[in-house]
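Dumping the structure here so I can ask a few things about it.
The other protein chains are all here in position, but one chain of the complex has been omitted.
Chain nomenclature is as follows: A and B, assigned in order of appearance, with residue numbering initiated at 1 for each chain independently.
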Amino acid sequence: MSWNFNDDRPIYVQLMEQIQLRILSGVYKIGDKLPSVRDMASDASVNPNTMQKALTELERTGLVFSQRTSGRFITEDSNMINDIRNNLAKEQIEKFLCSMQKIGYTKQETIKLIENISKEME
Amino acid sequence: MNNDENKILSDSTETITTSSSTNSRMDNNPILECKNLFKTYANSEALKGIDLTINRGRIVGLLGPNGSGKSTLIKLANGLLTPTSGEILIAGNKPGIETKKIVSYLPERTYLNDWMKVSDMINFFKDFYDNFNPDKAYEMLQKLNINPNDKLKTMSKGTKEKVQLILVMSREADLYLLDEPIAGVDPAARDYILNTIITNYNENATIIISTHLISDIERVLDDVVFISYGKIFLTKSVDEIRETEGKSVDTLFREVFRC
Partner (left out) sequence: MLGKLMKYEIKATARTLIPLYIALLAFAIINKIFIGTGLTDNLEGFGSIPFILSIFGYGCTMAAVFIVTFFVIIQRFYKNLLGDEGYLMNTLPVTTITNITSKISIATFWNIISGFIAVLSIIIMAFKPDSFVSFFHELFRIFSEGYTQFGVQFYILILEIIIVCLISLVKSLTMIYASISIGHLFSKHRILSSFGAFIVLNLIESLISSVIVIGTSLTLKSTFENMHIESLWPVHSLLIFTILFNLVFFVAFFIITNYILKNKLNLE
């Protein structure tokens, strides 16, 4: 998975989102130890201070926690992760339904369309 | 320049401070201070009353169009130029032997002695700088497949520039001054240079990068200083600019310095 940033928002915010994504998708597994700040910063080609800020903010949300000497770890709380996953999914779906509405589909039409296309994809 | 600049024009004595979430610092005094700094050449005023404070542990971009005074400011910081009036202090000291020990400078030009081999240059640095780390240098050279026994004479310009960067970054300095490190360099080399800067970062040292190629380095910067016609135009953190302006530093720069 590569790191993608756009111009209009602070990078640390975008880093938070992308780390979160990596946790949700399993790139970083539950309970895993995260690489060092420096390594992560180097991987993402960002300033270590920025990466540090992102991780600190994630610590605040509880998704990540740090142990004094051993480093940072991903939470073991799978419920929290599921909640986040569900919330993200909900966001995506709401956005999607709005977009479809803008094109002119009703909610029922949209759901039917999804079913049809899913069948085609199998 | 358009009216937008009035929105972001900050007080010219603004300090770039460390954010509270960064780790504790070993030293708290600013690494670089400029107080009403002027530098005049025979027929032009390069710097007109610069007031600037830069703290430790930051990666700072010194951004401005050509001729804005970036190189002059950097040369004043490393002692190659003397102020016409005003003061410039490195860790509280005037530029001199003590500051040169803790400042590592990468000029735009190659300053390597052509007749030497790479290993000779490493020994040279080791001889004159106590805080030079030869192992680090050899490691970086190896990663780039540069043979330390090669003569500098035989190397391409790009390779020489990389050698120079390696020498500069292998010093454990308090202040790194990089003057246009990525101009005239191919994209892959650019990535390498930025990656070297990131991985060599240490929280007690500051890196000042002067450049006019902003989009490439924006992600690496903590703070930016816009300089134009010898005056500081603004000093802000990258996050602040993105949050308050909703645009990247690169976009802001283009607006501010529109011809």
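The rule we apply is simple: a contact is a pair of C-beta atoms (placed from the backbone, for glycine too) under 8 Å apart; a residue touches a chain by one contact, two chains touch by 3 or more.
Only a predicted model underlies this, so the values are computations on that prediction, with no experimental measurement involved.
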In the full complex, displayed partners of the excluded chain: B
Residue, one of B:Asn113, B:Asn147, B:Asn204 or B:Thr244, that touches the chain absent here: B:Asn113
Residue, one of B:Gly49, B:Pro65, B:Gly79 or B:Pro134, that touches the chain absent here: B:Gly79
Identified contact with the non-displayed chain, of B:Val103, B:Met140, B:Val185 or B:Val224: B:Val103
Sites on subunit B contacted by the missing partner chain, in the whole complex: 41-42, 75, 78-82, 97-98, 100-101, 103, 105, 107, 109-113, 115, 124, 127-129
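Here, only the chains that are shown with their structure count from here on.
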Distance between chain centroids, defined by C-alpha means - subunit A, subunit B (Å): 34
In the complex, subunit B residues that touch subunit A: 19, 21-23, 57-59, 191, 194-195, 198-199, 201, 219-222, 238-239, 242-243, 246-248, 250-251
In the complex, subunit A residues that touch subunit B: 5, 7-12, 38, 41-42, 44-50, 52-53, 56-57
